[in-house]
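The structure under discussion is supplied below as structure tokens; questions concerning it will follow.
A single protein chain has been removed from this complex, and every other one stays in its place.
Chain nomenclature is as follows: A and B, assigned in order of appearance, with residue numbering initiated at 1 for each chain independently.
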Amino acid sequence: MPEKRLSELCKICSDHGFETQLKGQDKTVHAVNTLEDACEGEVSFLSNPKYIASLAATKASAVVLKDGVEVPNGVSALRCKDPYAAITVAIIALHGYRRHPQWGVSERANIEASAKIGRDTHIAPGATIAADVEIGDGCTIYSGCYIADRVRIGHECVLYPNVVVYDDCVLGHRVTIHSGTVIGEDGLGYAPHDGRWIKIPQAGYAVIGDDVEIGANCSIDRATLGKTEIGSGTKFGNVVVIGHGTKVGPDCMFVGLVGVAGSAKIGKHVTIAGQTGVAGHITIGDNVSVAGQSAVHSDVEAGMKILGSPAGEIGPARRSLIAMHKLPDWIKRVKQLEKELAQLRELVKETDA
Amino acid sequence: MPEKRLSELCKICSDHGFETQLKGQDKTVHAVNTLEDACEGEVSFLSNPKYIASLAATKASAVVLKDGVEVPNGVSALRCKDPYAAITVAIIALHGYRRHPQWGVSERANIEASAKIGRDTHIAPGATIAADVEIGDGCTIYSGCYIADRVRIGHECVLYPNVVVYDDCVLGHRVTIHSGTVIGEDGLGYAPHDGRWIKIPQAGYAVIGDDVEIGANCSIDRATLGKTEIGSGTKFGNVVVIGHGTKVGPDCMFVGLVGVAGSAKIGKHVTIAGQTGVAGHITIGDNVSVAGQSAVHSDVEAGMKILGSPAGEIGPARRSLIAMHKLPDWIKRVKQLEKELAQLRELVKETDA
Partner (left out) sequence: MPEKRLSELCKICSDHGFETQLKGQDKTVHAVNTLEDACEGEVSFLSNPKYIASLAATKASAVVLKDGVEVPNGVSALRCKDPYAAITVAIIALHGYRRHPQWGVSERANIEASAKIGRDTHIAPGATIAADVEIGDGCTIYSGCYIADRVRIGHECVLYPNVVVYDDCVLGHRVTIHSGTVIGEDGLGYAPHDGRWIKIPQAGYAVIGDDVEIGANCSIDRATLGKTEIGSGTKFGNVVVIGHGTKVGPDCMFVGLVGVAGSAKIGKHVTIAGQTGVAGHITIGDNVSVAGQSAVHSDVEAGMKILGSPAGEIGPARRSLIAMHKLPDWIKRVKQLEKELAQLRELVKETDA
């Protein structure tokens, strides 16, 4: 791991557009760590104010943080308006990205003669490249991956162990797929007939755009006809499930355990938090943000923030949830009103009489 | 892919019991596609009226649809009462089902000498068939599958890459299991003791009935004692999780991310939509339909349609949800009532006095 002087780190951050200034001693650091776990020779950061208590006790040699927050004695400060961006630059500078094993094309991989494999692409022992597959340059295919017939994969993709890509699917360039994820399996395509389910051949495929990263144990159905699409630059967490024929736009982020049913259309830069479900055949506009555990049952206009099951605009939905938690109190008040009204009615009658 | 004349397709659909008539020119088509993606030489369909706008712009050579919906100039119409059924027949006729690689029994598969493998069964490189396993005729076992000791598998089953079947489990005939699914892992069987968890040996197994199809990345626990059962003809989407000892009846359909806890009994032809949870030890009757993101906590009578967390009959449950969304308004009305009642009481008192 490369060491860096704090002054060097400041320069690298500033060069990336995140102006950073060193206050205190110029030291050598070799790693980034959390305030809690850091030790000497490591640089840490304070971005979320929730963790300010950890600052006093940190053993880090230096901390990236905003102006106005004091650092303990002996800890150098790297002052920056956006500590999260600056620490990202520092992590890249000090740690870099994962280096993959260099198997070449392993003799223990199972590769069909008709497959075409690019330059500098590594295929691990126990990976399978089936008939008529095309893989670009600079890819890494780990063990236990199964790349089925006629799949096309671009340049510089990484498929971690045990990824499966079904026949005819297409991956763009710089796609990263984590372990256990399946691309292009058959979706729930059945025609009901006499109380039974007749399987409809799933004749479509799935297309994953450039620069997509997909977490572990996700499942992206192929389309029944045509294609399921995941737009370029989109990122998925773990166990995201996408139904057949759904189109997800570019630069989206879906968190863990999100499920989207079939034939949905989701715009660009949509964020969907954990355990949310999206119904089939609906349209979600650009830049929509959906809170966790929501259920989206109908079309959503661009730019909306929504919440709830069924999901509605976040402000009113939140007020409804808060109101719901006080429901037993409101019920008491309604009962009380009924009682008082009855009493008053009696009083009025007596007066009347 | 086989080409067909539209007149031939009409005949095939009609022969299957879905009377279909050609209106317009008899053309040759080679594929089925969506209205949006279809091009010349392809046949499309209109089943969901939501997509009627796509009809005007389609480039398909022909469209399967009901009477009364006009087609654009130059597009042939295949008129049918049930376009979804007819297009299913057309997809089967034009595309057919997936053709699997023909590895024979690969020398790169790991097969115990005591395993028995039927005729015309293909075992891929990197698949494992453990001791005393029995596999029937005409099966396809892809790479990375692990079939553990004493498992029995019927005829014409397909196990896609990286499926795991734990020891002693039983699969019927024509079972299809998609990638990453695990059958028969140990469930959460622990006895609490002194704040710790003592593992109970999971001595049972799991049985998957004939004609079952299971999606990707599902997990079906073995029973602690006796068996977990998935009834014949039942279909699961992706990431369905079934607890130990649960019995699912025949011809059910469970959508993605459904979880059923242990020792539940679910009848025949039950449909459970996405992200729904079913508690342990409860009974769900035949033909029940559960909406998405529901939580089923107690027994459900046959034929019911339910919704919600906890789930109740769909009509009242929906009314409660709608009411909840207007809760802040109702609270205002209660406050207003309190105010008006107080004013009226004052008025009555004054009058009284």
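In this text, a contact is a pair of C-beta atoms (placed from the backbone, for glycine too) under 8 Å apart; a residue touches a chain by one contact, two chains touch by 3 or more.
Note that the structure is a prediction, hence the values are computed from the model and not measured.
Trainee: Going by the contact rule already stated, which one of B:Ser14, B:Thr271 or B:Ser309 would touch the omitted chain in the full complex?
Mentor: B:Ser309
Trainee: Given the full complex, what residues of subunit A touch the hidden partner chain?
Mentor: The missing chain touches subunit A at positions 31-34, 36-37, 48, 50, 84-85, 88, 91-92, 95-98, 101, 108, 124-126, 142-144, 160-162, 178-180, 213, 215-217, 233, 235, 237-239, 251, 253, 255-257, 269, 274-275, 292-293, 309, 321, 324-328, 330-331, 334, 337-338, 341, 344-345, 348, 351-352.
Trainee: What is the set of subunit B residues that contact the non-displayed chain in the whole complex?
Mentor: Counting only subunit B, the missing chain is touched by 110, 126, 128, 130-131, 144, 146, 148-149, 162, 164, 166-167, 180-182, 185-188, 190-191, 193, 195-203, 217-219, 221, 223-227, 239, 241, 243, 245, 257, 259, 261, 275, 277, 279, 281, 293, 295, 308-310, 312, 316-317, 319-320, 323-324, 327, 330, 333-334, 337, 340-341, 344, 347-348, 351.
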